[in-house]
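Not every chain is included here, but those present sit where they belong.
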């Protein structure tokens, strides 16, 4: 028996022609563009034997593949399982969470390979790709997954693809400004990924504001097992974050250091999250929403500085603060943003990515400004900040200033880009659901009529909402 | 209250003596054979210090362990979590899916170490094992996991062990013919693993045809959370497939290239799967079965060619096509195979492994035939196809011919082997369940009497099947 869900619905969520058309046309475009532009980089090309000789490399182990591939796979897991399952916490939106994340990320990594390639790996008319490009493409898509968190349950798959197209483009531009023009360090992406991605998503959701969203309030919560599925996402993000922050750092000590700093920051963050989760609730009980999200803020907030000499205790301090800020944000700021600023942030990305991202940018600026040759060693100092060529004379305090400028640029790009994309997504052609059908897989997915949903149907009308 | 499930059942599914006997005797056989034959290879043996000196290696990092161990672990996850959880989609067969997969794979890797060892690592009467042998054993078992997908829910654990014993044996023979006699390249196993495994499994399930299987039709579907469990399997297979296809490629550029090609093919495959899943359904909704399976076809189909100079856009094209072929297969071919050819393919391996495997073999043959010294470089060309010794004069087009021959051999081995093993499994001594008890964990597992099953019992008799 199908419930008359769509009664009174004014929106057309029929995807049968629109979604296939977008997917197929865009994939064809990818093939054409890849055909014209993308080739293997020297370390992945069959000419590598000659390359090795030219570069005086004596062993295949010097191939960048062996420096970065394990980290790449961890990052890959974070994007697809980490973000995908983190968002399965909603009781009836698990398919959408994990499935749409899969769709947008699979498209996004292709488009990111192109966009980032044109900016960073373009040689004699070709984009030369290697494992580092794969990591960067995953990173870029990470910022889209973050923005997805703000609009989770309220958008059609086509809207998500359109957002991905634009956001990846803007990400690549912003990244180019930061890394190449401002010569900013941001290996773990506190600014480029988290600050940009989160404020972009928040702007989009503000523009897509739904005044009647409380009509689907009953579906905006979790059930027991959906919270456990979400913990799979949380833990994989938490465990692999050291790989995330170290994946594209310089070979050797920088990668090693970035992993240690991130490990420490995340550990501290768990304790302050638990503390404030219990403290801010009248009955003193822990809230799964906080554990699932705020425990990760420590990884976000050392994204810029992890490869610097932040030191383990510095990392603990950053994690300590971020667990508090993020948990307090879930309790007080998210309701405020929704009621006063009309920002409906499904997953609370403002607490997990936006604020910790800003903190991360600031910590990075301070850490850079405080760098000395004494702490880094003469060679290490130059290597860590790449003070060579044009930047030979840049001082740490100037670097700190540019780092701070990077935060501002990322924010501006996020607001402007988010406003533009939000406006585009507001067009009534993308097939998003009516307010009463949000957070419901049944709109876009074949959902099995199962025992649980039987129970759901049976109990729902008989009794008032749970206390 | 136990339902009188077994009423009218003519089959004896009592495992208490048969299963332990098989497990214990076979494990004892493994111990004896390992005792006689298996020793550590030079890179895992304590004599390695001397070996290093002899081979003029200056660093421990040159040990093959560091080239392949991260990929090995990814492949290991694919076999046990990937295949295991992919098959948990059935509402009441999660224990069997993940548990029997665990059992057959744990036995299979031991037997594969022996079988493949005799063919490939046999020196002075001993099989010398290293990390590459572990990967190959996992690969071999992968083909059994594939075949398991066709008969999922319809066989006893003993039947699975018997099938594993024979299939691993035949796999090793087929692999020897392809790699050593035909000198075929197949690093990711489009032919040896997927084509062979899938057509083997399909032949077995054809022979085990159950005319009354519709008696357990109500259990052949998924429930909401079982579909999410299956997505864990899907995503791990999808994410780690680049490791699968690159795990045993040559050190350096070949491993690097194989990972990039696979990454690209899989990304494209997701988009065409989504497109056709929506397009082929009247309401335009996405079907979890397609997302769980067809998105992986791109990885299967570059199994042979990933380490070749397929190029990223070539990979996108392959992935594009396979997403379509596989999804169309689920919608039209699977019902046809069942109703007309009496092939009951529980997981639809024909769509995920058989057709994409064939495509993979063909793509490999074409890519090999099209190889030129210009594209690969002089040294790279020889290295990529191992055109040394006896094969010094083999040309790419001849290689392409042999590659094509490899497909045919794999098919023949699969059909003949599957027929033989199917006939053996049909003997009435293995304890398989009656048709009405298929897809039901309760036959072979202690199942907790839980809320869900209470609901299940309660609703089942009262109402007709869901629409």
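Letters A and B mark the chains as written, and numbering starts fresh at 1 in each.
By our rule, a residue touches a chain if its C-beta (ideal position, glycine included) is under 8 Å from a C-beta of that chain, and two chains touch if they have at least 3 such contacts.
Quantities reported herein were computed from a predicted structural model and do not represent experimental measurements.
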| item | value |
| --- | --- |
| Homo-oligomer size of the whole complex, from 2 visible chains | 3 |
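Criterion: only the chains that are shown with their structure count from here on.
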| item | value |
| --- | --- |
| Between subunit B and subunit A, distance of the C-alpha-averaged centres to the nearest whole Å | 32 |
| Touch list for subunit B against partner subunit A, complex | 61-62, 66-67, 70-71, 74, 91, 221-225, 227-228, 231-232, 235-236, 238-240, 242-243, 251-257, 259-260, 263-264, 266-268, 270-272, 274-276, 278-279, 281-288, 291, 295, 309, 311-313, 316-317, 320, 375-377, 379-381, 383-384, 452, 455-456, 459, 466-467 |
| Residue ranges of subunit A in contact with subunit B within the complex | 1-2, 14-17, 19-21, 23-24, 26-28, 30-31, 34-35, 38-40, 43-50, 52, 59-61, 63-66, 69-70, 73, 76-77, 80-81, 84-85, 88, 92, 94-95, 98-99, 102-103, 106-107, 109-110, 113, 129-131, 134, 157, 225, 229, 232, 444-455 |
